[in-house]
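For this view, one protein chain was removed and the others were kept in their places.
Think of it as A, B and C in the order they're written, each chain with its own count starting at 1.
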Amino acid sequence: MEILLEIIMIPAVLAIIKIVVIVLLFALPLGTFLTLMERKWSAMIQDRVGPNRANIGNFTGHGIMHLAADGLKSIFKEDTMPKGADGFLYLIAPFFGLIAAVATFAIIPIAGPIGDFTFQVTDIEPGLLFIFAITSLSVYGAVLAGTSSNSKFALLGGTRASAQMISYEVFMGLALMGIFMVYGTTRVSGIVDGQNEYWFGSLIPMWGVFTQPLGFVLFFTALVAETKRAPFDAPEGESEIVAGYFLEYSGMRWSAFMLAEYVALVGVASLITTLFFGGYHVPWLHLWESAPQWLVTILQIIKFSVFTLFFCWFQIQLRWTVPKFRFDQTMALGWKKLLPLSLINLFVTAFVILAFA
Amino acid sequence: MELKVKQVQRVDGAKEALYLPAIFGGLRLTVSHFWRNLFGAKDVVTVSYPEEKRHVSERWRGRHRLTRLDNGFLSCVACYMCETVCPSECIHIEAGEHPDLSVEKYPVVFDIDELRCVFCGLCVEACPKDAIRMDTGVISMAYTSRHTFDFTRDLLRDSYDPKSHSNTKYEDNDLPSPKDQTEALPNSLGVPAT
Amino acid sequence: MTDMTVLQSRSEDASTGEDFSASVMSIEIGPAHPAMHGIVRLTTQLDGELIVGMEAEIGYLHRGFEKESENSKWIQVIPYTDRLNYVSPLLCNIGYSMAVEKLYGIEAPRRAEFTRVIMGEISRITDHLTCLGAVAMEIGAFTFFLWFIKAREYLWELVEEMTGARLTTNWTRFGGNAFDLPDGFLSDLSDRLAKLKEVLTECDKLLTRNKIFIDRVKDVGAISKEDALSYGFTGPMLRACGIPFDVRRADSYSVYDELDFEIPVGSTGDCFDRFLVRMEEIRQSISIIEQAADKMPEGPFMTDERMMHYPDKKDVYGNIEGLIDHFKLVMEGHQPPAGEIYMPTEGGNGEIGFYLVSDGSGDPVRVRMRPPCFNFVAAMPAMTVGHYVADIVPIFGSVNMIGGELDR
Partner (left out) sequence: MSEEISTQETETPPEACELTTMLEQEFPGAVTGFHSHRGDETVIIERSALESVCRFLRDDSRCSFEIMMDLTAVDRLEMNETPRFEMVYHFKSLTHARRLRLKVRLAEDDCKIASIHHLWKAVDWYERECFDMFGIVFEGHPDLRRILMYDEFEGHPLRKDYPIDKQQPLVELKEVEERHVYGRHA
């Protein structure tokens, strides 16, 4: 038993366990679940019923069986490759996006530390810079898929994806600069703890959304654009370039793209929660000083999950509300409107900090 | 009435240029629909087809049926009106002398190829004897082989309640193929089975 | 367009010796493509994402409507007309029947005309709902589309109540209609219109002022008045250019001159104007329906001319003259007097004109239908060149190409 505990406490093993718990028990199931929920929720928005036909022995579970059906279907479907495709790149491309999406969770804390033990895979010093690095990688999946498919539509999708990534990467960083300046660190745990401060005694928590409202809007926009979801889904552009970069894919590789999209959706939601909504910190919980540690942790996990789920829902709701931009409008918006705005945000933040702090 | 022209308004001002007001306005609408349907599906207009069926209007032109007189004989006198008026040429009639002298003429063969039929209802209007009707309420015919759609006279004959008709699920085996219909059905003279 | 000037300067460079032709990519939009509502092929030349050339190829849904009609009886053409514009079948029914009535030189009774106005406007609304919904869906507003389809469903149930079918209506006859109003139809109608108005208000809020939507449709696919006329545009496409040409007013057929409505016109003829014009037309159609329902006169729904319609069933059963008329009418068909006419009516997309030639026999010599969207698709290259590939979607959507009508 003690040996087991010792093995667990080896940092590498501990990290693996955390990865398994956070990624396999939190991110991936939630992502998979969202593939169904997107269809159900959109149905409710649109006065429809949504998927409810797949069943095992007449048990449909309001459509939950579609998850199993879809999974089985994509596993057993033929994995096609177009004539003239670049074999190796074509085969590995779907997993770039998935890996990048999953890697986001490496730095996200889902609850406060208990002693030395953190509910975070790793709390590295560069912190959010890691996020920038990873999200830039995620576009390789789209670009490689687009170029290696030997299809004109896919090529257009791939180029759109890369163009869009470049436009949004820049001001995504700039939008977060304000956060770094306000909380004085790039380390995620530092930012989360910084948001546990309060204004006016214990009245308003110093959440990122209150200290950096404009930064929040900009960062959220940038993240949505990075994950290529509506209204920024020109790379997929299902009505004009059919499905964009993953047009030629089928079976499980196609599912990998889908899964990557939904895991990235969860990633966006958890990043927003972490950076702008106090992360795992339950507001005003410090007033209850005698709270037992285990209860606090549970409350923190619940708070984090609820906020994450809310932002997942919000993104889905957004998708079914707005039309989509044309790709050149996406870029014009990024470069001509949002980049100057984020610069202004940066200067104003710097001025306020200099003047008042 | 004089010609009135209305210039449509192209609203594209400063408020629109902010993007967010319209997006939040839209979100308010979609969220309200979402919440109303989340508990109890209040606005849902979808019909879950096999379990619940749409109300079909009285005038609905569904599958044909051949009506019968009070004495059980077919009303059809094989006058070829429906065959003539049919734009898709899906009706095939062969007339014959009936052994019962009270029946002047009757259809020995009355086939409707439901796959050719365009459900225009012109045959119903053209019939001088009110012998063919399309009021069965059968809105879908889904069988797995082509010959099942060749409805012969005895299948078209109105021998059952049309209301129960719409719920009957036909299997291929339930319907005789056109080739052996004379053997399959004893009453090939168009007289009632009982 | 500025994009085009850039392009031209580049192609001028090309003439100096450098070959830029390799940079033009040919891409097939269609025949099977999500944005192609029917089946049509747009062979598009792209420079990057910019469209530099386009060739439309049609005919994938050609069923030989005209040939079939020439080999049918006059009445047997009515079911074919259902399948011309299959999102507004009643308008084609009405157009054809009015054309044959013109050939006969008679008019349908007033009640029939008012009913036709109601049903025709319902069909116009379904046509516009489908078109606008499809435009919105293809530029990403899926919810808008489904709400519109929901509204269309309300109307199609009315159509079913009246005609006995949702799509293949086959409802008009020469000199009247196959059926009169069913019981309770008018109250159903006002219920449905109220629901429709609700949906319209909601959808208007959802999309019309959304800047993303405006960006996508504004100044996209604009066509000048002169070009539009030269291309033979009619209907909402022409009105979006600012020309108030509406056959309902210009030729004032049926009872439209007793009904008060406005003709919405745009100014620039771009997709935004087409969208707004169609939205406004839906509202005007609702008002027309309400007026027509108020003014609905009593009386017969079928002309009492002999040999125009089947005699009443009671005459057929009990009256030798009725029976003979009935037999002659079925066996020999309607026999309009010899002559030729062109009857324009306002369809969902524009002027539906039937050009009929009769030699006095039971078979038409020529049944020609002028398809409004034929001209629109012919003008696709003119509307798209210089825009981006993503603009094909709203442009082609606002064209409202209906395969059945285009290819006949």
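The rule is short, and it goes like this: contacts are C-beta pairs under 8 Å (C-beta built on N, C-alpha and C of every residue); 3 or more make two chains touch, one makes a residue touch a chain.
None of these values were measured; they are calculated from a predicted model.
Trainee: Tell me the shown chains the invisible chain touches, ordered by label.
Mentor: For the complete complex, the undisplayed chain touches C.
Trainee: Please pick, from C:His37, C:Arg83 or C:Lys102, the residue that touches the omitted chain in the full complex.
Mentor: Result: among the candidates, C:Lys102 touches the missing chain.
Trainee: Please identify which residue in C:Gly184, C:Gly299, C:Gly318 or C:Pro337 touches the non-displayed chain.
Mentor: Once the missing chain is taken into account, the touching residue is C:Pro337.
Trainee: From the listed residues C:Glu157, C:Asp180 or C:Asp227, report the one that touches the chain absent from this view.
Mentor: Candidates C:Glu157, C:Asp180 or C:Asp227; residue touching the omitted chain: C:Asp227.
Trainee: Mind pulling the chain C residues that touch the left-out chain?
Mentor: Those residues of chain C that touch the unshown chain are 43, 45, 53, 55, 57-59, 62, 64, 66-68, 70-71, 102-103, 105, 227, 229-232, 234, 243, 245, 250, 337-342, 344, 351, 353, 355, 357, 359-360, 365-366, 368, 370, 374-375, 378-379, 382, 407-408.
Assume only the chains that are shown with their structure count from here on.
Trainee: Name the chain pair with more contacting C-beta pairs, choosing from A-C and A-B.
Mentor: A-C
Trainee: Using Cα averages as centroids, what's the distance between chain B and chain C in whole Å?
Mentor: Centres of chain B and chain C (C-alpha means) sit 26 Å apart.
Trainee: For chain A versus chain B, what separation do you get between their C-alpha means, in angstrom?
Mentor: The computed centroid separation for chain A versus chain B comes out at 51 Å.
Trainee: Going by the contact rule already set, what residues in chain C reach two or more other chains?
Mentor: 143, 150, 206-207, 210, 212
Trainee: Mind pulling the residue numbers of chain A that touch at least two other chains?
Mentor: Where chain A meets two or more other chains at a single residue, that happens at 45-48, 320-322.
Trainee: In the complex formed with chain B, which residues of chain A make contact?
Mentor: 41, 43-49, 52, 217, 317-318, 320-322
Trainee: Once bound in the complex, which stretches of chain A touch chain C?
Mentor: Within the complex, chain A touches chain C at residues 42, 45-48, 152-153, 156, 230-231, 233-234, 237-242, 320-329.
Trainee: Name, in rising order, each residue of chain C that touches chain B in their complex.
Mentor: Residues in contact with chain B: 72-73, 75-80, 82, 143, 150, 153, 157, 160-165, 168, 170, 178-179, 182, 202, 205-212, 214, 218, 244, 249, 256-267, 272-273, 276-277, 279-280, 310, 313, 316-317, 323, 326-327, 330-331.
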